[in-house]
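The structure under discussion is supplied below as structure tokens; questions concerning it will follow.
All protein chains but one are shown in place.
Chain lettering (A, B and C) follows the sequence in which the chains are written, and residue indices restart at 1 in each chain.
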Amino acid sequence: MTTSEAALPSTTLGLEPPTRGRGWAPAWMRRHNLQLWIGGVMLGLMVLAAVAAPLITRYNPTTPDALHTLLGPSGEHLFGTDNLGRDVFTRVVYGTRSDLTIAVVAVVAPFIIGLVFGIVTGYFGGWIDTIMMRIADIVTAFPFFILVISLVFILGNGAWSIFVAITCVSWVAYARLVRGEAMVLRNKEFVAACQAGGISPVRILLRHFAPNVATQALVYSMSDIVMNVGVIVTLSYFGLGIVPPTPDWGSMMADGQQFLAGGYYGLTLFPAAAVIWTSLALSFIGDGLAHALRIDR
Amino acid sequence: MTRTKTLRGAVVVVAATALAACSSSSGGTSTSGGSPTSGGSLVMARADEATSLLPSVPTDNASIWIIEELYDTLTTPAQDGKGVTPSLATSWKQSADKLSWTFHMRTDAKFTNGQPVTSADVVFSIKQNQKADAPFSFIDSVVTKMDTPDAHTVVFHTKEPWAPLPADMALYANSIVPKNYAGMSASAFASSPIGSGPFKFKNWTKGSSLTIVKNAKYWKKGTPRLDSVEFTVVPDSNTRSTQLASGQIGINEYPANSSIKSLQNQPNISVNTFPSSEVDYLGMNTRRKPLSDLNVRKAISQAIDKDAILKAVLYGYGKVANAYLSPTTWAHDSSLKANTYDVAAAKATLAKSSVPHGFSTTITIPSGDQNSSSEAQLVQSDLAKIGINVTIKTLDPAALVTAKHAGNFDMAFGLYTTDIVDPDEIARFAGTYDGGVQTLYSGFKSAQMDKLAATASRASDQSTRKAAYDQMQQIMANNVPYVTLFYVPGVYSYSKKVHGFQPGATGNYFLEKVWMSK
Amino acid sequence: MTENMKRPLLAVEDLTLALGLGGEEFNALEHLSFALREGEARGLVGESGSGKSLTLRAILGLLPPNAVVKSGTMTFDGEEFDLARQSNRSERRRIERLRGSGISMIFQEPSVALNPVIPVGEQIVDAVLRRDHMTKKHAREYAIHLMELVGIHDATAKVDAYPFELSGGLKQRVMIAAAVAGKPRLILCDEPTTALDVTVQKQILSVFTHLRDELGAGLLYVTHDLAVVAQLCDSVTVLYSGNVMESSSDLRAVFDHPRHPYTEALLRSTPDVDQIGRRLYSIPGSAPSLDERMVGCPFAPRCEYRQDDCGQQRIPDLSKTPERTVHCLHQVEKRTLDAVLEEETS
Partner (left out) sequence: MLRWFARRLLLAVPVVLGVVTISFILMHLAPGDPARSALGEKADPAAVAALRHQWGLDKTLPAQYVSYLNQLLHGDLGTSLYYHTSITTLMAQRLPVTLALIVMSAVLASLISIPLASRSASRPNGATSFVIRLFNAVIQGSPTFFVGSMLILFLGVRVAIFPAGGYPSGFGARAWALVLPALTIALSIVPLLVRGLRAAMIESLGSEYVAFARSKGLPESPIRHRYVLRNAGISGVSILGIQVGALASGALVIEQVFAIPGMGSMLMTGILNRDYAVVQACTLMFGLVVVVVYLVTDLVYARLDPRARLS
């Protein structure tokens, strides 16, 4: 059910191919793979802050303080306080724990399922491929978020439901990606050599296919984490995600929205900045990885 | 009757549980805009959509408040909610034996199809609401028989002496529809309703907007002044506020409390709170241990800092509740001393209970309701101080109602309002096991409450009734089946071009009095 | 056509061009010079990687973004162009104005050089149509005419076809038709037959011969195939690793008496139907890649006649005759090629 890929001719000039559009970093960044470093540092800072949260802030992310509600940013409260008097900086930092953890964990299962599914269909082809790809087509026919939200409706709120719902939907992207790679690999000579040498398909798949195709999937998983963060945050925004008082960027933004009219922009903007920061970091890393693994062209 | 306002808005549940009344300027919009003029189209943005315009069907405010504009009732609630005023009925009288009421009707009222409003229509209408599947049938269950001595007189015979009947007749569910739905089926009538009210139905695009237009032949001469009113559905409170600011709409129902301050600073917008019968509470399931223990419930009610919640969540728009009956009814006991906030006392009370060192429990809140979420988090932190460990659970609003009905919860917020000016029905609904939903889902049962409620409704003299109601309020305060939190006003923000908008305590918009300046 | 005094139509002088690869620059062409008279067909011969295609692209200003012209001028029909100033907009415009009507080009791969989503007829005339304000109908007739000119028989049927619907040979004919549509005075050909089957190659070559006679346009014909040069060209320039090795306005002279060892080696490695049984020579080693280039004669490492002084400095033209250029310190003067070949055959 997918539309055909544009079969654009590639240049035959025996020169360096023009940089393709995948990476977003300019040449000077790419030269030393700076974007991998920058992304790594950006994400590292977040992870570090999340892990060391109790050390870098003395506030509790969930304890209300009726005397200090809706304060603006100050030395005391870096990002100000919310309507219940909680320190927004603290909540943003603790929010990293819940949002990023689920986003990352929710990548693992689809990654593995997609890898197995994709390798098997790509390697064996034939009717297995036809049937399994039809299943993938059906899942992709549903808009991503609509299927996720319907699944959450069925499963109920909370981290576990989000995790299951995302897994049910996002394995397809991995499967397609891996299948494509596997089909290319299958036709490579070393596979024929292995087959001729009587090496079992399982061994071929594990030894040669998995590592080769996994790198592609790994790069994709970075943008998948970004997507997951978006999904979690949006679900929480609709009140279908992480249950309060657990700090979470989505519910913080949802709560903060009603204060926009009153001029309290920070309540919405700081968690939003955290989301954007995370996405930027991950897309830097994704580009950097692609560059490092030489699959960005 | 009362109903729990359940589904307030899909996403950003606006003022659902909260909105309180320090009710500074409850005078409504004055006539300061000059003398009333006719004409104009008003747009009112609301969080919720009406579900049905057939008077005997819906229980949600979004439907009810439109029904009240389309149809007339025999009597109308007074603006302050403390009595009823004539409407289709010009006078009414209880018989000497107190077992019947006679209503004399005006003769100049006509339905929008031109047909005059007669006593036969009244009988048909009340009978619709007496059908078993009508949610408010119990209100009319006291009526055993109706007589129509002439076309404009109705006699209601009651099972027992029934003081609240004139107030019951003001209920929207007892709205007068043409006999036999003017020859239509109920569902056909529901999609093109005919009433005798100030406005007549024009069209309804489900999910988007519902428009009513001026009934030029309305019996109250000179009203309504507006040409049309459009009710739009805008779930997001921010969007409603911005639409008002940009002049797209005239009235914003329930602006977010947090935005009221900034709204008040805008030159073209008025914000007003109107006394409402709404009472917010924290429900407890007394069938479950350890909430079955009175000392536990009492400790909880002492541990909750209602003032802090009022300030943080309702922004002071409201009043901490002492009694379960709201001040909008004459039965309210203002002298009642409820369990006040005192952490030390709460600890002491809990120490006397079956769980002296605390326990773990849950509060279930509707998903997407930020106010409930804030309230729950504050309660959670308050109760933590006396050793009660609360986990917050969320359920989608409909599932939460189901869970409450099934007794499948520990604690949950709720609210109740009344559509009837007489305290009888709300006193039963929120205070007795059989008067509604098992004493607001708590499962609390008290024979004494039932007896007092019966006494109050039979007595025709107000002081006897008041004494009974005072006693009921005391019993509820002693037994704490739920923690009454706040009396909450209705909050509306509207363009300064809108005049005369003053919803009543029972929520009625009284749109026939509204007019717009150019 | 052999009047030496005739002013050259195209002259390229001292063209040096560098390619940027992975942040470093390498010279792909060095001090390249050659000239071409009106109506002359010159073969530009060399192995792949010798910079033949880049030379053609430099002439038309079609270099890839990573190519930088360090120095070089071009004279076309008496007008001089500074190839090193192509970043200058007006300078670039001047070359752009030559395209189509002055100089046009035929590419190596017909399958990628035609836009896959536009009918071929339209591609043949789109440039002319725009320039000459032709009517659509007239343009279409002209396209059919051109297609017939290059030997497409059922041109009326093929004019609306998409490139993917045509065979390689037909596509190449279409490209030729497009290249001659603007009646250019010079056609650059970038190995136009390499991608085709041998039989089709022959047909295309005959199209070229036909066109030369018909249109009188000059040809600058890039190829690695000396046999093609022999068949089509009047003159030849031999390139190796971005440097001119040998050049002559008289093709026969070079073929009979190659003076540069590389030319000689090339000729020895060319199959010749006249000499069946001869063991083909193969040049030892392989052409250096861009980053392996060194001082002196680039061919020195593979040269049979190599001496110590070959690798010390840039080798100037040592031919001593105006119609010939030979960049070699130790020219092959003693023997004729025939003598060498005879020796090998025996």
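The definition used in the following text is that contacts are C-beta pairs under 8 Å (C-beta built on N, C-alpha and C of every residue); 3 or more make two chains touch, one makes a residue touch a chain.
Every value quoted in this text rests on a predicted model; they were computed, and no experiment measured them.
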>> List the neighbours, among the chains on screen, of the chain that has been left out.
In response: A, B, C
> Of the listed residues C:127, C:200, C:230 or C:290, which contacts the missing chain in the full complex?
Replying inline: C:127
>> Can you tell me which of A:118, A:250 or A:288 touches the chain that was removed from the display?
In response: A:250
>> Going by the contact rule already stated, which one of B:95, B:115, B:192 or B:242 would touch the omitted chain in the full complex?
In response: B:242
>> Given that one chain is not shown, which residue among B:232, B:349 or B:381 touches it?
In response: B:232
> Of the listed residues B:318, B:368, B:387 or B:431, which contacts the missing chain in the full complex?
Replying inline: B:368
> Where does chain B touch the missing chain, residue by residue?
Replying inline: 7, 10-11, 45, 49, 51-52, 57, 190, 205-209, 232-236, 238-239, 242-243, 245-246, 248-249, 367-368, 396-399, 402, 405-406
> Residue-wise, where is chain A in contact with the chain that is not depicted?
Replying inline: 1-13, 17-22, 24-27, 134-135, 137-147, 149-151, 153-154, 156, 226, 230, 233-234, 237-238, 240, 250, 253, 257, 260, 268, 272, 275-280, 283
>> Could you pull out which residues of chain C are in touch with the chain that's been left out?
In response: 57, 60-62, 64-65, 96, 99-101, 104-105, 107, 109, 112-118, 123, 126-127, 130-131, 162, 164-165, 175, 178-179, 181-182, 188
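Assume only the chains that are shown with their structure count from here on.
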>> With centres defined by CA atoms only, which chain is the most remote from chain A?
In response: C
> What chain sits nearest the middle when you go by CA atom centres?
Replying inline: A
> How many angstrom between the C-alpha centroids of chain B and chain A?
Replying inline: 46
>> Distance between chain A and chain C based on Cα centroids, please, to the nearest Å.
In response: 52
> Can you give the whole-Å distance between the Cα centres of chain B and chain C?
Replying inline: 91
>> Going by the contact rule set out above, which residues of chain B touch chain A in the complex?
In response: 11-12, 237-238, 241-242, 256, 258-259, 261-263, 305, 308, 311-313, 365-370, 373-374, 376-378, 380-381, 392-396
> chain B touches which residues of chain A in the complex?
Replying inline: 62-64, 66, 69, 83-85, 153, 156-157, 238-240, 243-245, 251, 254-255, 257-263
